[in-house]
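And now, chain A:
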Amino acid sequence: MTKMTGQTRRTILKGGVAAAAAATLGAPTVLRAQPAAVKIGLLQPMSGFLAQAGDLASIGAQFAVDEINAAGGIKALGGAQIELLIGDSKSNAEAGAQEVEALNEAGVVAIGGGFASGISLTATQAAARHDLPFLVDSATADSITGRDLANTFRLGPNFSMATEVALQNLIKLNEAAGNPAKTVALVHEDGLFGAGLAQVMQEKLPGLGFEILETISHPTPARDMSNVVLRLRSLQPDLVIPSHYYNEFVLMARTMQQQRVRPMGVYAVFGGAASSYQFVAEYPEAAEGVFDCNHWGDPSNPTDAELKAAVEAQGKHYAYNTPINYSVVKVLAEAIEKAGAADRAAVTEQLRTAEFGSGVMPYGTTKFGEDGQNVNALPLNTQVQDGKINVIFPDQFAQSTPVFPVNG
Partner candidate 1 sequence: MLSVDGLTKRFSGLVAVDDASLAAPEGRITGLIGPNGAGKTTLFAMAAGFLTPDAGTVTFAGEDVTAEPPHLRARRGMARTFQIVQPFAGLTVRENIAVGAHLHHPSRAEAMERADAIGKRVGLAKDLDRAAAGLTVAGRKRLELARALATQPKLLLLDEVLAGLNPSEIRDILPVIRAIRDEGVTILMIEHIMQAVMNLCEHVYVLAQGKMIAEGPPIEVSRDPQVVEAYLGHGAAARMQAAGGADA
Partner candidate 2 sequence: MSARDLLLPLIAVLVLAGLAFSGLSGTLLNLLIFMMIISLAAQGWNILGGFGGLSSFGHAAFFGTGAYTTLILQTSLGVNAWAGLVAGVLLGAAVGAGIGFLSFRSGLKGSYFALITLAFAEVLRIASNSAPITGGAAGILLPLDYGFLNLQFDDRRWFALIAILFVGAALALTRWLERSRFGAYLIAIRENEQAAQALGVDVFRVKLGAITLSAGCTALAGVLYAQNYLFVDAHVAYGPWISIEALFAAIVGGLGTMFGPLVGAVALLGLGEITKMVSGGVPGVDLLVFGAILILTVAFVPGGLMSLRQRLTGRRRPRGETALRSEEGA
């Protein structure tokens, strides 16, 4: 890792007041005579039940910052370095909003991240109070960008976009195998994420020729998945479409293995574990063959492999949080570059009108629509094959062909 030089400019905000105090005590040490550093905020759950996601996200964001700084910083500002301030949303919406206030006070030009929909909803609104541009990473609720908030943008795809792609690909998958799958069971966590996704599926699947046998909900955290799996055993659906967070996904997959429930496919949309290398590494048998339609880095982009290596160098398992937050920082830096000033309004204006790269995400050019949603955002379909997570759709990114039905 040659790019991670000594000047890591990562500061974790130590609580709201501490940040304010730090801000008044003067900027951190600046090497040599340089233009004032540009501060970018990253809001992630560094603690709480989503802490793993926040950790992976911060690695990606820091990687981007180091890369940009090593390449000479923001050129339009005379090579100003970027300083990344990480705010801990503590995995809850209220703390997220409070951290936005702290980041505002610390003088950031823009904020990226959010991760969960609930947190992103309040955080973007808190940022709007200060006209602070906020680029949401992977939070998927449609409503995040549908609220006339001029400061709010989203890099990744929303629910509607993702489910549309996921269903198209599902049909393709099924057709290629001669349409063996006809019945579906939906298993979802009862939070914003899982319930929202299940609702979309319930509306769309019947029109596409699938029969929904049952929709099973469970709370997060779940103590036990054996009843859920028992119901699956009784229903014998061709497909199981789950939407839950990491632990529950793992619990369900392992219990299915135990109870010998083997549907034609487990087809996750934004699956909590289905495209996580931790799951694949720890429970290869349970993970084998699982499909996911999720945020995912472009496998043909060499930086993606570098990010994976950087994560693994810290003894952690790679997941999508790293590449998408890498890309969030890249897009924000580009917007600052284009604005030519570390000015919130100017950056917002650029985000609204200009076009950007998409970092390591497979979006081509990033262009934000009227509502702030990246119109080119695209989830990728992956499948766990022989202990590796391979992209199977769309074709231009595909690393291998899908195996379906899995139990055949």
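We adopt the following convention: contacts are C-beta pairs under 8 Å (C-beta built on N, C-alpha and C of every residue); 3 or more make two chains touch, one makes a residue touch a chain; residues count from 1.
The candidate set was assembled so that all candidates are chains of the complex that A comes from, given by their letters.
Remember, predicted model here, so these are calculated numbers, not experimental data.
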**Request:** Quickly now, which of 1 or 2 touches chain A in the complex? Give its number.
**Result:** 2
**Complete:** In the complex, chain A touches candidate 2 at residues 12-21, 46-48, 88, 90, 92-94, 97-98, 101-102, 104-105, 117-118, 121-122, 125-126, 128-129, 141, 143, 147-149, 190-196, 217, 219
